[in-house]
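Here it is, the structure in full.
The complex is shown incomplete by one protein chain, all other protein chains being positioned as in the whole.
Our next item is chain A:
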Amino acid sequence: MAAAILHGVGATTPLSSVKYNNSRRSLPGSGITERKRASFVIQCYGSLSSGLNIGINRAVKLSTNAVATKQDSVTASTPSKPGHELLLFEALREGLEEEMERDPWVCVMGEDVGHYGGSYKVTKGLADKYGDLRVLDTPIAENSFTGMGIGAAMTGLRPIVEGMNMGFLLLAFNQISNNCGMLHYTSGGQFKIPIVIRGPGGVGRQLGAEHSQRLESYFQSIPGIQMVACSTPYNAKGLMKAAIRSDNPVILFEHVLLYNLKERIPDEEYVLSLEESEMVRTGDHVTILTYSRMRYHVMQAAKTLVNKGYDPEVIDIRSLKPFDLHTIGNSVKKTHRVVIVEECMRTGGIGASLTASINEHFHDYLDAPIVCLSSQDVPTPYAGTLEDWTVVQPAQIVAAVEQLCR
């Protein structure tokens, strides 16, 4: 099934790319300065919704601490530049390397990130280039090396801590919750913690229960952190760079099965916004909110739905904490029906929070209760068949949309 997804991706990615990639590149100077990044975002939505001064509203007037996405010299993006094709893990590495090149205070720490190049090769070659201290191979002590990353961040470094598997970060929960999330506040704003905690998570291919965890639901309550989930090489690189440049602690969720996705990404530098979601496909009938790997199940279901005459709007929420209520809200106001498709558990997952949030803010615009499709509340079984039934499959998504749009 997973293999099918990946094959399916080959077909769907260009579809989604067409929606925004090309249009993005055609906008002069897209994706460089903060202002321009904002205008870049407009392109993301495909159709320019009328009356929305998104770009202007995005300009943050306050906070001298705001991330200064001080870009290098702006060259107008030339549509003639072909971009380059790479796999998602390479995109992550490219983003990481660009940031390490740009800022000598950026460093990496984690298990097997150095000589081994990372368990999913995201940091391959970096230790050779930057040395063993800047790409630090740690002993197996998640709680302590995450805490070490936090202490380093407090004293000026910008570390990226890799959890070899996101599930291992459960061991670091003490540091992530107590120190990462809280220290900026309890110190009265004196210390900032510009740390990025990243790693592969999600249900893989028969990895067993402990290696198939979705930690976004456990971390979402921690005040003071941001969570983002990447799903394409394009947004992987952009989110990686944004996370590193952010002065807030950011947890970047990658998915084990998405590392080999291939996509053509721009040659010129770009940084995405951590707080914004991504319009994957515009539509009128129903809003489907998703993130990470489920995006591909949704797009597969979307193909079926389109053939059946439905017009789903698919949004990859990307920002798991905080939610981009603007994009989501606009979509809800247009379609009046929401389906959330996620890989989190049913109980207390991202979908549960999103449902509550949408109900709270956009209740009046809903024509039907929100449908939330999540994984079953079971430890992920090893057997392939059972594993398939714990996560949401495209057929379920199709059925849910059909039911909702009746």
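Basically, a contact is a pair of C-beta atoms (placed from the backbone, for glycine too) under 8 Å apart; a residue touches a chain by one contact, two chains touch by 3 or more; residues count from 1.
The rule is simple: contacts and distances are computed from a predicted model.
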Just by its UniProt name, which of "BolA-like protein", "Dolichol-phosphate mannosyltransferase subunit 1", "Pyruvate dehydrogenase E1 component subunit alpha" or "VPS33B late endosome and lysosome associated" is the chain not shown in this complex? "Pyruvate dehydrogenase E1 component subunit alpha"
From the list A:Ser187, A:Ser221, A:Asn260 or A:Asn359, pick the residue that touches the absent chain. A:Ser187
Contact residue for the chain not shown (choose from A:Cys107, A:Leu272 or A:Ala352): A:Cys107
Write down which of A:Gly95, A:Gly117 or A:Gly149 is the residue touching the left-out chain. A:Gly149
From the list A:Asn178, A:Gln206 or A:Gln376, pick the residue that touches the absent chain. A:Asn178
Chain A residues that touch the omitted chain in the full complex: 52-54, 57-58, 60-63, 65-67, 104-105, 107, 131, 133-134, 138-139, 141, 143-157, 174-175, 178-179, 183-194, 223-224, 226, 246-248, 274-276, 319, 321-327, 329, 361-362
